[in-house]
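A single protein chain has been omitted from the complex, and every remaining protein chain is retained in its original position.
We call the chains A and B, going by the order they appear; numbering starts again at 1 in every chain.
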Amino acid sequence: MPEFKTVCHTLTADLKTGPDIRDITPELQAFVTSSGVSAGVLHLFVIGSTGSLTTIEYEPGVVADLKRAITALAPADQEYAHEQAWHDGNGHSHVQAALMGPSLSVPVRDQRLVTGTWQQVVVINHDNGPRKRKIALNLTGVTV
Amino acid sequence: MPEFKTVCHTLTADLKTGPDIRDITPELQAFVTSSGVSAGVLHLFVIGSTGSLTTIEYEPGVVADLKRAITALAPADQEYAHEQAWHDGNGHSHVQAALMGPSLSVPVRDQRLVTGTWQQVVVINHDNGPRKRKIALNLTGVTV
Partner (left out) sequence: MPEFKTVCHTLTADLKTGPDIRDITPELQAFVTSSGVSAGVLHLFVIGSTGSLTTIEYEPGVVADLKRAITALAPADQEYAHEQAWHDGNGHSHVQAALMGPSLSVPVRDQRLVTGTWQQVVVINHDNGPRKRKIALNLTGVTV
């Protein structure tokens, strides 16, 4: 008999100095498949205040265009009040990540993520150095 | 006896060349009413990488202002790396949609969407031509 459940997992993704963008769709689909949940929603949340999540057509052109647009929102070479207190060089990273947002919810049906053919889920590192980003996953829905 | 369930539906909305913005609140409320769910959350996800979702006061002034701001984030007349590979003229559409984000979650109580009086849920088409946008809906909550 179908059962309602929520399945938790934490995904880890290695990213380069920001803005760096990585496709995590295959890992997410593997998690959905292993969860036993047939219909519901996969909630993603990037842990830490210099990461974000969105969807894009993951091809080198869009990746380059989005990096440029993110940089324009908060360029690294501007002055930041965060710098004056902390001197860690990532004032722009905090602003970029806050504007993009840390959470994303993707529907699941028939044990598949419901995304477009040319639409991939990506995690973005905005920090001024490489980061192992952690993404908390919560899949809530009914089993087969 | 109240029962926990998740109800799936796919909404279709005709939109003009982007940025075009359409109020889908009435269709969403009709879905909530028909679902039998009394309290929970309606999760929305626009399928495809050139659409997005947000809420606005849906009146012609705000619609015009938001279109202008979206265009400023990624103007159509700039050069895009996506163009150089695909020549489909929608590099700006991809960037705009990725910055806005594809998902939105709206609370439901007493079988009503919990939105402000002057706050409507809108789908945005960023593509460089008219599009029939598909929005996956998942309503998760308890029945009356």
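Here is the rule we use: a contact is a pair of C-beta atoms (placed from the backbone, for glycine too) under 8 Å apart; a residue touches a chain by one contact, two chains touch by 3 or more.
Keep in mind that this is a model prediction, so the values were computed, not measured.
Visitor: Decide which residue listed in B:18, B:40 or B:91 touches the omitted chain of the complex.
Guide: Missing-chain contact among the listed residues: B:40.
Visitor: Name, in rising order, the residues on chain B that touch the hidden chain in the full complex.
Guide: Touch with the absent chain occurs at residues 4, 39-41, 54-57, 59-62, 64-66, 69-70, 73, 99-101, 104-107, 109, 114-116, 118-120, 140-142.
Visitor: In the full complex, which bits of chain A touch the chain not displayed? Write them out.
Guide: For chain A, the residues touching the absent chain are 4-6, 8, 43, 45, 47-49, 73-74, 80-86, 91, 94-95, 97-99, 101-103, 105, 136-138, 140.
Here is the rule we go by: only the chains that are shown with their structure count from here on.
Visitor: At what distance in angstrom does the C-alpha mean of chain B lie from that of chain A?
Guide: For chain A versus chain B, the centre distance works out to 19 Å.
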